[in-house]
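Got a structure here, written out as structure tokens. Questions coming.
Missing here is one protein chain; the remaining ones are kept as they sit in the complex.
By letter and in written order, the chains are A and B; residue numbering begins at 1 in each of them.
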Amino acid sequence: MDSIPILKIGSALLVTIQVDMHDQLATRLQDDLTEKIVQHRARGVLIDISALEIVDSFIGRMLANIANVSRLLDADTVVVGMRPEVAITLVELGLGLPGVKTALNAERGLALIGGVSAAGEAADDADDD
Amino acid sequence: MLCAGVMPLVVGGGILAVSDKKNLVSLFAEGESDILANWVSTLNLGEIRMTRQEAESQGRAVLDALAKAVAHGNSSDMRGGEFADVRDVLQAFSRSRALQGFSPTETATFILSLKRSLFEQVRKTTRPEDAFDLLSIVSELIDRLGMFTIETYQKTREELIARQGKEIEELSTPVVKLWEGIVALPLIGTLDSGRTQVVMQNLLETIVQTGAEIAILDITGVPMVDTLTAQHLLKTVSAARLMGADCIISGIRPQIAQTIVQLGVDLNVVSKATLADALALALRRTGRVVTKVKAPSSGASQEQPAETRG
Partner (left out) sequence: MPTTTDTLPITSSDDVVRVRQKVRVRATEVGLSLVDQTKLITAASELARNTLDYGKGGHADIETIIAERRGVRVVFRDRGPGIPDIQEALTDGFTSGNGLGHGLGGARRLVDDFDIESTVGAGTTVAIARWKR
């Protein structure tokens, strides 16, 4: 059975989803990621979905699950590269992907892990006037 | 059951009795040029705003198609295959008139005035005992042509209006790049679900193109916010967030603020009173500081202390 490759970049793990995922593949990915987060003591997981034309509730749940499990293992999850039409559809579906950080691309996403970017930081700051 | 030769009034048309078909076919076959000449001469060209040449060439196209349709089928059903050419000619004529802004009357009158000329032809060439039946058939046929023309005209106008509506929608939701990484979307007018789709698309595409991290949604120009509008705003904010951009809402007037609270809507988004304040916040958040620069000296000294924000 094929599986999705997981790359290590610094203290983060990068996953690029390029195929239409069926159930077993999704389960396999979640298992592999969980294992590797622990194995490499990763601080973050970057999931690149720029190749996905469709994100339905199944994939949405998978992403949310990955984020929840990672958080328990002390790692951030950032989903990057969502296409505009996918974002519009997800919003209409009512899936806001709570607990999942997002960024425009992998570069920005990496900056978010560990809260290093300005935008990421400001989100946590109380607003000062 | 039909009486010999008399057709009940059917919207699209019906099957012709054999003798009627024969009469109809010869009416067109033998008299086409007379019919055309008569038709054009009875037109009030000024009233329908056509030139003699246009009337002649358009009229000839209609008559040719009609003659063919009548000869090849045995019905006067406008929706049938034999009438395909007739429909094409009428559609082209009607569309062109609709797009040029002629009125429905000006367009249909041209077709309907064919009746007079056909009646004249029937009178000249048909035996009295067959004339009434043939006149009925001809009259109904031309009526149907007229109705078809009007319908096509209507559809064309509706398409035109829909297209213009879309253009207006797109023009009225521009996304403005305020600074590196900061865009603003001044919303004007009501935010219904149709416009929200356009707004979201424009905004998200701009985020992709400019790599914006912060989007300021200015609702100064939105007169009223109800539950639906608030939901649409929230949708837009959520969509932008999924693309990695944070939103700031600006331009919330006191009444709107009260309405939102009363509605119990949780606008989980930072909001500022003015676009200027929102821009200042956005600049801070993206790590920028605004300072006043001393004027190159011609003796002019700084009148105020340097202003820094951040």
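Here is the rule we use: a contact is a pair of C-beta atoms (placed from the backbone, for glycine too) under 8 Å apart; a residue touches a chain by one contact, two chains touch by 3 or more.
Here the structure is a predicted model, which means the values were calculated and not measured.
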(request) Among A:I9, A:A51 or A:L93, single out the residue that touches the unshown chain. (result) A:L93
(message) For a quick check of understanding: of A:V38, A:I54 or A:L73, which residue touches the chain that isn't displayed?
(response) A:I54
(message) Could you pull out which residues of subunit A are in touch with the chain that's been left out?
(response) 20, 22-24, 53-58, 60-61, 64, 84-86, 88-89, 92-96, 98
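The rule is short, and it goes like this: only the chains that are shown with their structure count from here on.
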(request) Would you mind writing out the residues of subunit A in touch with subunit B in their complex? (result) 80, 82, 84, 86-88, 90-92, 96-97, 102-104, 108-109, 118-119, 122-123, 127
(message) So in the complex, the part of subunit B that touches subunit A is made up of which residues?
(response) 197, 200-201, 204-205, 207-208, 211, 213-214, 235, 238-246, 270, 281, 284-287
